[in-house]
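The complex appears here without one of its protein chains, the remainder shown in place.
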Amino acid sequence: MRPRHFVLTAAAGALLAGPATAQETELTYSGWINLYPHHAAVVGYLESEFEKRNPGVDWVLNDVAFDQALKQATVATLAGNAPDNIHLIAGWIPALHEIGGLEPLNDYFTEEEWSKIPQASLDAVTFDGEIMAMPWVPAPIILFYNRNLMQEAGLDPDTPPETWDQLMEMAKAICALPDKNGAPVYGVALRTQRNPNSAQWTIPIIYGHGGDVLNDEGKVEVNTPEVQAAYSWVKELTDSNCAPSGFSIDETRATMAQGRAGFIFEGPWGRGLFDNLSGGEMVTAADGDVWVAPMPQGPDGTSRTIGNPHEITISAGSENKDLAADFIRFVIFDPALTDEYFRASKQLSTGDMELLTSGNMGADAYTQIFVDALPETNDNPIKSSKFYAVMDDLVVALQAIIQGGDIESELSNADRKIQRTMRREG
Amino acid sequence: MSATITKGQVITAREESLYRANKMLIGIILHLCVLASLVILLLPIAWMLSTSFKPLADVFDYPPKWIPAHPTVQNYVTQFTPLLRTYFLNSVIVGFFSAILATGAGALAAYGLTRFRFFGTQAILMFFLASLGFPIPLLMISMYIIFVDIGILNTYTAMVLGHTVITLPVCVWLLKNFFEQLPVEVEEAALVDGASRAYTLFRIVLPMARPALGASAIFVFVTSWNELLFGLTFTSSNDMRPLPAGISMSFLTEFEGQWSEMMALSLMVSLPVFLLFVFFQRTFMQGVTAGAVKG
Partner (left out) sequence: MVYSFRQNWPFVMAIFAPAILLVGAFVLYPVLNGVRLAFTDASPLYTDVNFIGFENFTYLLGDPEFWEVVWNTIKIVGSATILATFAGYGLATLLNAGIKAAAFFRAAIFQVWVVPWIVIAILWGWLFSTDYGLINYLLRFFGIIEEPVRWLFDQDASQWTIIMGYAWRAIPFIMVICLAGLQGIPSELLESAHVDGASFLQRQRYVLLPLMRNIIMVAALLQMVRFFQELTLVFVLTQGGPVNATMVLALYTYKTAFEDWDFGLASAIGTLWLGLLLVFALFYVRFALQRQLQ
């Protein structure tokens, strides 16, 4: 390549990347919806349909990996160039709210529209009466189990575990199965990579052992007998090689999709993911390869779990707030679009209870199991701007414990770090 | 060479032939050693190539196969998306302008450092060198604050500035070594003929320095092509992200074990810099080695 060609290439690049035509109003969205191949179809539909209904509007999609989404939203907000609509999870709303990044949505939607959303989902994103986000994909984290492996291990595939002890027993039975395709079979595909999300995913286990990440005063505290019990449950699982060590989210999902894990804790996106990852071979159905059940019960007999619901928000700096609200209205309340999204992603596609319980979703047993789990689901286990930072402190303890660290001292280390993290919490 | 006899030693014919045989054996061993090192060093790249031509179904075969049983180019074809094209262009643009800016500013400063001596030259040089070791995340904090203040976050400018300042010290060092070797007679003659300083520099010195300028520009371009953090932190939309940031944002966390496609993508990302080196290898090696060997 001669220098002159170089100049040409760069110049051509500059032209191509230049701004869109000025007359069009741009409505920008950032999120991870387009990053999964099985969602891509609905993104095309969404864009063309929305632009058709709003002539002169150019809908612009910005990809943000899930792992980076909170940081990106923060960076963009601080820099004053946040997209109009930001796709978030409930746990991140306080952080964005604290820096004034989000527009209260109360007045953009009618009473009737609000009434379709479950109150608990709204409470999770409401601050002093202001609703900061629209609940999008309701997401209780529940138990997926591989029916084939249960059968191979001599277990009844129609009776999933009801207690954490049973889950441990069954996981051990399954991981005793011989290697598949040269690699081991795991009991539970538990994510334990260094990632806040790994710690977040242990909260249901903590609930299951009668504990919480908040103490009676509502302050974060993890060095409690219940959390210790939960983490020693995890440790027992990994020590006996019945859970992989240090796997990322993707690795646990791939392992499940390869039929090498008995159980995995996932949200409603699980079915679509396993279908896509296995090339359509893994069927999630009551009599299929994989099926779902509520989380095992805790000492109080409930299947209390966390939710990781997707939310859609309007940024405070948006110059097209009404249009952004129209976009949200379209995404959440439009029967055709939500159905399209449901069929493409095979997951719950809206926070609208009426749509969730009618039509295709209403007739879908999988969807209804998640809907039934909603009352026992806590969308915001720590309603604080530091939620993810706290999880980042906790995951270090989780990893240290799995690697043989002393449970009590690691958790007390975590508490010390969490104190520092929470020191300037607003 | 083997026949070179110095210091009055006498070597018999038998010794001579033994010496030759020995030498040949050593030669063969040497070649084998080099070959083995080459194989070990290039093993990861070979595995990347092999995986990239396998359908996903064959990727997890056990034992692994070096030659794909069902070779396919599908993994490459699926990479040709508008998004990846955008990332490529962004990287080219940022790399290109960083190369111009860093090499330009570096060449001027390097020329000044070799031709003029005043009370700051040594200090400037030392500072440039030391700044190579300054913690980049520490610099990024203030850069971030500045960029927010002047409103250039999420622009090419922010990344070009970032990539320029982290490569500038190396450019100055590299070019300074070159200018030191450059004969000053031509400049002298031009100056005596009444040419201005600026004319001499731009019309006479810089054209002579083309190989070194090229090496410096390639260095900057490759560093920019490689750089993840600035791209990740200073951009927030698809149309601005350079390749590494774009890959980690759009392809990496959600690829879900599709190793064959990732390997194809990896190769495609490496290809431009690879080609750059194939074409400019001589220039670059001269520049780099001169800089370090002299230093």
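Per-chain numbering from 1; labels A and B assigned in written order.
The rule is simple: a contact is a pair of C-beta atoms (placed from the backbone, for glycine too) under 8 Å apart; a residue touches a chain by one contact, two chains touch by 3 or more.
What you see is a predicted model, and the numbers here were worked out from it, not measured in a lab.
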- prompt: Which one touches the absent chain: A:T74, A:S121, A:N276 or A:N378?
  reply: A:T74
- request: For chain B, enumerate the residues touching the unshown chain of the complex.
  value: 1, 4-7, 9, 26-27, 30-31, 33-34, 37-38, 41-45, 47-48, 51, 59-60, 62-64, 101, 104-106, 108-109, 111-112, 115-118, 124, 127-128, 130-146, 148, 161-162, 164-165, 168, 172, 184, 188, 197-198, 201, 222, 225-226, 228-229, 233, 243-244, 247-248, 252, 259, 262-263, 265-267, 269-270, 273-274, 276-277, 281, 285, 288-289, 292-293, 295
Absent-chain interface as seen on chain A, which is shown: 71, 74-75, 78, 98-99, 182-184, 192-195, 244-246, 385, 389, 392, 395-396, 399-400, 403, 405, 417, 420-421, 424, 426
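What we mean here is this: only the chains that are shown with their structure count from here on.
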Separation of chain A from chain B, taking each centre as the mean of its C-alpha atoms, in whole Å: 39
Statement: As the complex stands, chain B meets chain A at residues 56-57, 60, 62-63, 83, 86, 89-90, 92-93, 96-97, 147-148, 151, 153-154, 232-233, 236-239, 248-250, 252-257, 275-276, 279
- prompt: Which chain A residues qualify as touching chain B in the complex?
  reply: 1, 6-7, 9-10, 13-14, 16-17, 28, 30, 32, 35-36, 60-68, 72, 75-76, 78-83, 181-183, 249-251, 253-254, 257-258, 273, 276-277, 279
